[in-house]
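Excluded from the complex is one protein chain; the other protein chains are retained at their positions.
Here is chain A:
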Amino acid sequence: MTTDAAVRIRSARRAFGTQQVLSGLDLDIVEGEFVAMLGHSGSGKSTLLRAMAGLDPEVTGSVLVPRERAVVFQNPRLLPWRRVLPNVTFALAAGDARQRGRAALAEVGLAAKEQAWPATLSGGEAQRVSLARALVREPKLLLLDEPFGALDALTRLKMYELLRALCDRHRPAVLHVTHDVDEAILLADRVTVLRDGLVRLDLPVGLPAPRSRTSPDFAGLRQRLLGELGVTESIGTGSHS
């Protein structure tokens, strides 16, 4: 372990009743590293993320994370009774909170919406506000729980670019939980696969910066990950695991 660890998890365990969801899991993430985590529903991805967020008091083992961390959930979870800007600055200490909130909104391209009610936003806009709410806290660890799962395919592509640009600028360590193999390869520095509560595969992506789904390396990596997930692409061209 080097000194710039952002996440250090050892023997994390969590059971729901008799079902073991995390079975002694180890995971390290270094500062500024973007790690994607793939897995089927029920593989423990969300349980792990909630444990790292500090939302699960029942988890045992050692889960070391930075104090400055932020979560983006699948559902944007905006306060419906607060306008966009106060949603972004929610629970920030006073002072320059408004300016920082405006800057974060500008970064996600929603400077014009600061006075809008969440109910008037599109799904993609609401998720960008949620992203701004996370970034304005300048987290050392950003936890993303299937953040684009509820968005349409076109909006999702734009969000990939935005997220990658924001992460390159702010350099938080990222754990991005998803069930979308392409999404994981497009965004991450490292892809992990979770099965039966353990990290079964941990691969550096190592593709050059403008990543394209059409490159042979991409296709090879995808085959490997799909194989690890126990899925074949024999029907259609669906990219979802």
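Everything that follows uses one rule, which is that a contact is a pair of C-beta atoms (placed from the backbone, for glycine too) under 8 Å apart; a residue touches a chain by one contact, two chains touch by 3 or more; residues count from 1.
Throughout what follows, contacts and distances are computed from a predicted model.
J.: There's a gap in the complex where one chain should be. From "ABC transporter permease", "Heme lyase CcmF/NrfE family subunit", "Nitrous oxidase accessory protein" or "Tetratricopeptide repeat protein", what does UniProt name that chain?
T.: "ABC transporter permease"
J.: For a quick check of understanding: of A:8, A:82 or A:98, which residue touches the chain that isn't displayed?
T.: Reading the full complex, the residue touching the unseen chain is A:82.
J.: Could I get the residues of chain A that touch the absent chain, sorted low to high?
T.: Its contact residues with the unshown chain are 53-55, 69-71, 73, 75, 77, 79-82, 90-91, 116-120, 133, 137.
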